[in-house]
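One structure, as structure tokens, below. Some questions next.
Removed: one protein chain of the complex. Kept in place: all other protein chains.
Letters A, B and C mark the chains as written, and numbering starts fresh at 1 in each.
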Amino acid sequence: MVDFDLGDRLQQVRERVHRFIDTEVIPSEEELGHDYEKLEALREELQAKAKKAQVFLPHLPQKLGGLGLNWRQTAVVLEEAGRSLLGPQALNAAAPDEGNMHLLSHVADEEQSTRYLHPLARGEIRSCFAMTEPAPGAGSDPSLLRSVAERKNGKWSINGTKWFITGAEGAAFTIVLVQTLEGPTMFLVDANNPGFSLQRTIPTMDMFMPGGHGQIDFIDCLVDDDAVLGEVGKGFEHAQVRLGPARLTHCMRWLGIAGRSMEIATRYALERDSFGSKLSEHQAIQWMVADSYTEMHAARLMIWHAAWKLDQGERARQETSMTKIFVAETIGRVIDRSLQICGALGVSEDTPLSHFYREARPFRIYDGPSEVHRSSIARRIFREADQT
Amino acid sequence: MVDFDLGDRLQQVRERVHRFIDTEVIPSEEELGHDYEKLEALREELQAKAKKAQVFLPHLPQKLGGLGLNWRQTAVVLEEAGRSLLGPQALNAAAPDEGNMHLLSHVADEEQSTRYLHPLARGEIRSCFAMTEPAPGAGSDPSLLRSVAERKNGKWSINGTKWFITGAEGAAFTIVLVQTLEGPTMFLVDANNPGFSLQRTIPTMDMFMPGGHGQIDFIDCLVDDDAVLGEVGKGFEHAQVRLGPARLTHCMRWLGIAGRSMEIATRYALERDSFGSKLSEHQAIQWMVADSYTEMHAARLMIWHAAWKLDQGERARQETSMTKIFVAETIGRVIDRSLQICGALGVSEDTPLSHFYREARPFRIYDGPSEVHRSSIARRIFREADQT
Amino acid sequence: MVDFDLGDRLQQVRERVHRFIDTEVIPSEEELGHDYEKLEALREELQAKAKKAQVFLPHLPQKLGGLGLNWRQTAVVLEEAGRSLLGPQALNAAAPDEGNMHLLSHVADEEQSTRYLHPLARGEIRSCFAMTEPAPGAGSDPSLLRSVAERKNGKWSINGTKWFITGAEGAAFTIVLVQTLEGPTMFLVDANNPGFSLQRTIPTMDMFMPGGHGQIDFIDCLVDDDAVLGEVGKGFEHAQVRLGPARLTHCMRWLGIAGRSMEIATRYALERDSFGSKLSEHQAIQWMVADSYTEMHAARLMIWHAAWKLDQGERARQETSMTKIFVAETIGRVIDRSLQICGALGVSEDTPLSHFYREARPFRIYDGPSEVHRSSIARRIFREADQT
Partner (left out) sequence: MVDFDLGDRLQQVRERVHRFIDTEVIPSEEELGHDYEKLEALREELQAKAKKAQVFLPHLPQKLGGLGLNWRQTAVVLEEAGRSLLGPQALNAAAPDEGNMHLLSHVADEEQSTRYLHPLARGEIRSCFAMTEPAPGAGSDPSLLRSVAERKNGKWSINGTKWFITGAEGAAFTIVLVQTLEGPTMFLVDANNPGFSLQRTIPTMDMFMPGGHGQIDFIDCLVDDDAVLGEVGKGFEHAQVRLGPARLTHCMRWLGIAGRSMEIATRYALERDSFGSKLSEHQAIQWMVADSYTEMHAARLMIWHAAWKLDQGERARQETSMTKIFVAETIGRVIDRSLQICGALGVSEDTPLSHFYREARPFRIYDGPSEVHRSSIARRIFREADQT
């Protein structure tokens, strides 16, 4: 039976996270200011507090130290955490680590788990996921994969360039997807491997990501067979394990930022006078507020529904694609309206809105641009229609 | 726990309705053509078939001859029924009768039920609901109510003009909302009351409604105390019982039409060549399809969620308002895109799309125009934000 | 020097047309009602009045009995005429005759002019232009042209099916574009030619066009060499003479309808009370009005600019494509908003808005759907960018 009841336990976790974000995380935003160098230290400090507050690692099983939430429950918690750009990091549920943990927990063997997954889950290290390549390599179109791994003296030699690798700077290791004779394959590579070379952190409009977005050159980067993650030649299949859910957890977190933006804007509209009445009594402002909440409501339900599909063990490719587009475009509009409602104050950095504005924009490109998802969605619809 | 599983029984009913619409109702559309005079006869015929097919009266309890579905289940079934403009009439779940049955089943006393609700449920009569007035009376703003009922020789004398009263022509009775000294009050008025005068059926852009949209003048229309529906002075409260759910069942039905439009358009796009490939391979067409399905998916989830709230016994005013706007605007866009995909064929009446286009437009105005709902939604958000 | 001064003479013609539409044409709308059979008679009557009022045939040279306006001046006058769906017909400047006159005045030889152009210009006959074919023929993609003309016993035998041929019923002749061995070619065919067979008038959502949109079968339709319009094999080139300007004059006329819609809506908003103030004081209404006038202003300037290009003797393909999309989408939004502002009244047929709504929709498809124009526009931009 269709049901939207969250249940008591989840309600409690949700409130705990909400309170944690309000009392511990949001105050840290100001502390951080624009000094993004402080991010790593702050992250560590907040994670310690999150452990104490019992909100750490919501998405992993309890045996890995997590709260053991399923995807639907994770959706509720990550939206709360997402109210601050620092929130998901505090809970150790930020990208790309959260997606990597999920992938490792499904594909890594025991040794790999001990070496990579466990310290990642404890927040001791950070990681990255190296798939995207600069033109003419694999961007939106993964079939263009140009990085390779070849057998060489009983080892694998990895060569190629990856970019927009989130969290690269400071990551202890990366999962990298390259072409082999047997097909696309994933490898675990330590950042201190001499063949791993972080060329630069690409300056981008979003700034709040520890480790930034890096360009990594792999130059005769040698690894042993035990560095193969999952099976040789199954790289694309393994990537699917990560991509759908990772796309969805992005949505969960970003929805939180959209909600926070509207909290700020509605508060402002209730207080600010303009042309003889409160801003909140102006119909144009009311419309922006109504549309934003309506669209966030729709976005939330789509996330829950896709999460339910994942919980049933389905790939939910159609649902995560539809949700990704809808959420990416909704949060863009919502943050934009929040900023507009706050006027000059919104443009200033006296509120976090102008940060949110910059941080959220790339999500319409990252994880598959809207253009690519739209075509994929339609092709699935046509395929199905063609069979009936 | 959040859940989207429909359950076996509902799946079966859904499929039964889907098949019924495909095999019995859609073929009748052509039979009808533009000869809307045939509507009443066709309706009767289809209802007989619906009873046989066990899809009649989905929304009413079994003791009233219905399928006994709750709101969430009704949502699934009415979307299926809505795939044809004739579908809801076939199931006896069309506006305004469906809303009137709901209202009567909550507010009518036993005698009133026997006299009005039971024959309505059996499909023997039609009814209407007279609330809207021409300017300067109660349109979007119900506080402007100008029709009145006054005590006169132990009876009530009703005076006033109502318009856009759906289904008026041919209705056996109406529920009318008027002002009294004690406040807004609802009355049950037989259409053959000498004081009930159907002035005209207003020509409108939507044509598919048995009984059209009428203008009714009440001129010294005398009724007894037993004509009061519910309590004197409680007319607005009683109207609320009807308005939220009626708004939502509209959404359910219209979503069905949007889906049908896309069925037609995707079928056409799969077959039609243009500039060297099938239309379905053109990215612009893919976008229209992807956006339409994504938005319909969001709309469906919003309907289900609001229905769940109603099933919990809540008024769900915020949810039904948000859903009403979202659905009304979504179906407008979806039908518009379907028509565009089909090009000149869409403009012709060789498909039902141009009908759908005209029929659906008024829904952004009926049941509260988007402008009014948006302000209401925002005011509730501001009120809540102001208390925290 | 960039200039927007209309000049005195044009101002006078404009005012004359405005007054003519207000006093003679708009009152005829009601007279017509829904009885589209009356259209032909009404057209004749209005044309007689237009001649008397010196507003007849604005776009043709004085030697052909016209007002001798250039394209920019025609733009101003046709927008005024377009305020009523009957206006352009009254001025003998409606589609498809207006475009046919333009084409004939450029391509027809003297004999053809005497036989076809002159009576057309005097309003004595109507005509049509047969290019579009049903799938799999030439729709948006003219290269799919399947109708043919072959030499047969010293004559041409035309075979093929054309549809959505505006004005077909009652037309005295058609210009038809077909394939020949020498390439696409235009022929002048009398409607009483035994090989010319009007199969049906396709029922469409727009109703206001004398002669409707017909399907014509050409079955061994024999014509002599003097029926060739322009040169054999130059059909596409000749079509270009017609298409750009015809597209633009459509825009001029439709902009008039959009303006009229807003006249009706602003008048209503000034009078109607809602929630304690005039509708015109509601910010949501103000936005619809402001956006509509702003977009109509932009649309008008685009028309004037493209008209100026035509006056310089340029093809202005890019400008007419951009203008066509922009105007088609603008008038759709403007009429939609007008209808929304008027609420239930807008949905009724007590104002002409619901008619306008239906009549205007096809313009996003006729004369090249927006999808096709957008791709053409972009290709020209890319071509140019590639050369710099």
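What to note about this one:
Keep this in mind: a residue touches a chain if its C-beta (ideal position, glycine included) is under 8 Å from a C-beta of that chain, and two chains touch if they have at least 3 such contacts.
No experiment lies behind these values; they were computed from the predicted model shown.
Counting contacts over the entire complex, the absent chain touches A, B, C. Contact with the undisplayed chain is limited, among C:Arg14, C:Lys51, C:His305 or C:Arg333, to C:His305. Residue A:Gly343 is the one among A:Pro61, A:Pro194 or A:Gly343 that touches the chain missing from this view.
Touch with the hidden chain on the side of chain C covers residues 1-7, 72, 263, 266-267, 269-270, 280, 283, 285-287, 289-291, 293-294, 297-299, 301-302, 304-305, 307-309, 319, 322, 325-326, 371, 373-375, 377-379, 381-382, 385-386. For chain B, the list of residues touching the undisplayed chain reads 282-284, 287. Residue positions on chain A in contact with the hidden chain: 34, 132, 135-136, 139-141, 144, 163-164, 202-206, 213, 271-275, 282, 284-285, 339-340, 343-344, 346-350, 354, 357-358, 361-362, 364-366, 369-371, 374-375, in rising order.
In this section, only the chains that are shown with their structure count from here on.
A rotation of 180 degrees, rounded to the nearest 5, superposes the Cα atoms of chain B on chain C. Chain A and chain B touch with mostly matching residues; of the residue numbers seen at this interface, over half occur in both copies. Averaging C-alpha coordinates per chain and comparing to chain B, the farthest chain turns out to be A. Rounded to whole angstrom units, the spacing between the C-alpha centres of chain A and chain B is 41.
Contacts with at least two other chains are made by residues 285, 371, 374-375 of chain B.
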